[in-house]
Every structure is written in C-alpha cells, then in structure tokens.
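After this line comes subunit A, so read on.
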Amino acid sequence: QAQAETGLTKVGIVNLPPEESGYRQANVEDMNTVFSKANGYDAKQTNTMDNSEQIAAAKGYIRDGVDYLLISAANASGWDDTLKSAKDAGIKVILFDRAIDTAPANYQAALLSDMAYEGKKAVEWVLGLGLPKINLILIRGQMGSAAEIGRSAAVLEAAKAGKLNIVADGTGGDSWSLEEARKVVEAAIAAGKDFNVIYAQNDGMAQGAVQALQAAGISHGKGGKVKVIGFDFNRFALRNVQAGYWDADMQCNPRQAAEISKWIKSGNIPSGVIYQEELLLTTETITDELIDKWGINADPGKGVITR
Partner candidate 1 sequence: MLSETILEMTDISKSFPGVKALDGVDFKLRKGEIHALMGENGAGKSTLIKVITGVYEKDAGLITLQGESIHFKTPEEAQNKGIGTVYQEIMLCPNLTVAENMFIGRSHTALVNWKQMNEKAAELLASLSIPASPTQELSSCSIAVQQMIAIARAVDMDCKILILDEPTSSLDEDEVHKLFALMRQLKERGVGIIFITHFLEQVYEISDMITVLRNGKLVGEYETSALSQFDLIAKMLGNELEDISKLKKHEPVASDSTTPVFECIGLSSSKGVRPFNFTIQKGEVNGFAGLLGSGRSESVRAIFAADKVTGGEVKIHGKRVKIKTPLQAIQHGIGYLPEDRKDDGIIADLSVRDNIILTLQVMKGFFKPLSLKQAQAFAQEYIEKLNIKTPTPNTPIKSLSGGNQQKVILARWLLTHPEYLILDEPTRGIDVGTKVEIQKLVLKLASEGMSLTFISSEIDEMLRTCSHLIVMKDRQIVAQLRGTELTENDVMNVIAQGGKNTCAK
Partner candidate 2 sequence: MASANILKQKARLSNSNILFLIAAVIFVLMYLFAIISYPASFMQFQTFFDLFNLNAPLLIMTLGLCIVMIGGGIDISIGSVCGLITMACAVYLQSESGSIGGAILIALGIGIAFGILQGYLIAYLEIQPFIITLSGLFLAQGLLTTLHKDPINVTMPAFVRLRDFEFVITWLGTRNRLGVFIPCEIKPGTVLVVILLVILASLMKWSRFGRNVYAVGGNMHSALMLGVNVKRTIFITYVISGLTAGIAGFVYIMTTGAGNVGNAAGAEMKAIASAIIGGTLLNGGVGNLLGAPIGTLTLLVINELIRAAGVQSNFQAMVSGLLLYFFIVLQSIIMSLRDRKSIKLTLPPWLKLSDKQQVPSNQ
C-alpha cells in the first residue's frame, strides 16, 4: 500500500540510542546509511534505551502503517502484544542484533549477534594459548546486560571445569568504564595476584586494563607476560593487536542493515533466527584489509597504539 504512493518502502526501526556504546553508534549509523531515501526506503528510526518507549515507538510505527518493522529490543520481553498487532496489520517484523523472548511465529526473521558464541570463541582462544596455567582476570561489562551474560558464561564454565583459574572478577560498571577496568587490574596488582590473561568484555575496558599494566611495569602483548583480549573490533583495538600491544580482539558485528536490506529487496525473507558469523583476530591473523573491512570507529593508522 504505502509503497504504491511514494515508491519508497516504509520502514520503522526501533533501536537503542547511539549513546549506549561504540558498537551501537556504528549500528545506528549503519541503519541510517543503508535505509536511506537513495536506497529506496522511507525509514524512521527511534533510539531509546527504555523498554516502554521502545514499545510505544513500535506501536507508533504500526499505526503509521509501515511495511517493515525492525527491532533491536532493550528488553527481551514484554513485546508479545505489540508483535501481534504488527502481524494483524500485515507488517513484517525483523529483529536485529538482539533477540526477543517470544514465540517464533510472532516475527518474520531475526539477524542476531550471538554473545554466547563470542564468549565461547574467545575462551577457546585463551585455552589454546598453551599457557601452563591460566590465571585470568575477568572484567565484565554492565552486570546483567546481554553482552555481559553471554561473554561471561564461557569463562565461568571453563573455570568451573577447572580449565582456567579466575584470579580477579570485576566489572567496568554500568558504563563499561575504562577507569573502572583499570582499577580492577590495579587492585589485583596491589593484592599481589599472579595473572597471565586479561579478558575484558569490550575494547575500552581492555584499554583500561592495559593502562594499569603499563603503569605497574608489567609486560603484555606479543611476547609479554600477560595476554590481553578485548571485544567489539574497534579499529584502535585492532591496531593494538596488529602492533602486538594486545593479543586478540573478538568481533561483535554491528552491520546487519545491508543483509536485511538484501532480504527486503529480494522479497525473500528467511524465517527464524540467523546468527551473524563473527571473527576473532589475533596478532597472527590480523591484516590491514580485515581492519578496514570489519573495524568500527576511527582508525588511528597503522602502527599507532593507544596506551
């Protein structure tokens, strides 16, 4: 219907705000660029962290009569009612990045980042380092957030199985804070903890952890005592890995828009959940092309490390 009037496909996007994280900034930007007028879309995007505001926005788009409703939900639950009324109105719902806890019949498709997979892959890397004994500092993100739960699970499981030893377990707080992460490592150093791996659940916190190591004069990175892994594929992080200043970075891919757009354009939308393939890059596997292709945010340039 709507398509007929303007020739544009009407899309309503309900997303989290760019203020949430660097990942989200990239994600929101990606949505904006792909679902543009130039590409044949009449898209509106609402960005809010609040579940009820998200639902209100979704209902608004349903009332506006969009053709597609794209949702990255702040809360996994409470959506049933909304999704049903979308269905009743013949609107196709596609979830991206974040899952919603509901019957699969309530939405068309979901293109998600699998946080548990990310965690598993990262822990595999840690276990495969060949260290005689793994003493790991775990630096979590905001407690209870999807990323924290997924990325912590694998570590905790491995610790339970006796494959590694968590010597310090801290959090960067609700803002995934560099400073807080730094404090976690400083506290571990002050307590005389012996550790050889830092598992920080995003790049900023990994950076904070490395700052603490630097200040304490502890070696890290390629050939160093402490192995450092971060998450998210910020370009500065990848450059640090490339320079051997850090050891690895795990991807969390914010670019779902192109794929979804492809589905819409082809009129061939898969059903059910589809997970995006995500990479883990180490000092060995990293290349300029990969950084360029997959990295997010500013690139400090080859050879530049952040402290």
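The candidate set was assembled so that all candidates are chains of the complex that A comes from, given by their letters.
Just so it is clear, a contact is a pair of C-beta atoms (placed from the backbone, for glycine too) under 8 Å apart; a residue touches a chain by one contact, two chains touch by 3 or more; residues count from 1.
Every value quoted in this text rests on a predicted model; they were computed, and no experiment measured them.
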Which single candidate from 1 or 2 touches subunit A in this complex?
-> 2
Candidate 2 partner, complex, touching residues on subunit A are 1-2, 15, 17-19, 28, 31-32, 44-53, 55-57, 59-65, 74-78, 80-81, 85, 88-91, 101, 142-145, 149
